[in-house]
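Input: one structure, supplied below.
Only one protein chain is missing from this complex, and each of the others stays in its spot.
Presenting chain A:
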Amino acid sequence: MAYSEKLLDHYENPRNVGSFDKNESTVGTGLVGAPACGDVMKLQIRVSAEGIIEDAKFKTFGCGSAIASSSLITEWVKGKTIAEAGAIKNSQIAEELALPPVKIHCSILAEDAIKAAISDYNTKNGKAAAEAAE
């Protein structure tokens, strides 16, 4: 399969690989996918008091497209507000990395991962109601 230069760059030099302590109140963790399906993404965000995502980390078990999608989204969410990060669409990821059609699910998983991380952060900080109201 021929992959784009950007995708290969993210695969070969993934950004923001690692983990935060998931018990910290400023950290939101999203764990999506399933090992049996061949991809699992863990995406974490560290959020400032002002609601800005200061830092993001990921770990991914999956194909090159899944690794690249998660690497890219960690770059994108940094500096964004939670609301902005939550509005990122899988189609933007797919377009940026020029994902082939069979790999679109990797970008969907990345979108799910950021949403799950935001949701975890909100739950921890009693903001579930606020999110629901949005």
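Of note:
As a working rule, a residue touches a chain if its C-beta (ideal position, glycine included) is under 8 Å from a C-beta of that chain, and two chains touch if they have at least 3 such contacts; residues count from 1.
By our rule, contacts and distances are computed from a predicted model.
The unshown chain of the complex is recorded in UniProt as "Cysteine desulfurase IscS", chosen from "Spermidine/putrescine transport system ATP-binding protein", "Cysteine desulfurase IscS", "2-oxoacid:ferredoxin oxidoreductase subunit beta" or "Phosphoenolpyruvate carboxylase". The omitted chain makes contact with just one of the residues A:V27, A:M41 or A:L97: A:M41.
In the full complex, the hidden chain is touched by chain A at residues 3, 8, 11-12, 14, 17, 19, 31-42, 59-64, 66-67, 102, 105, 109.
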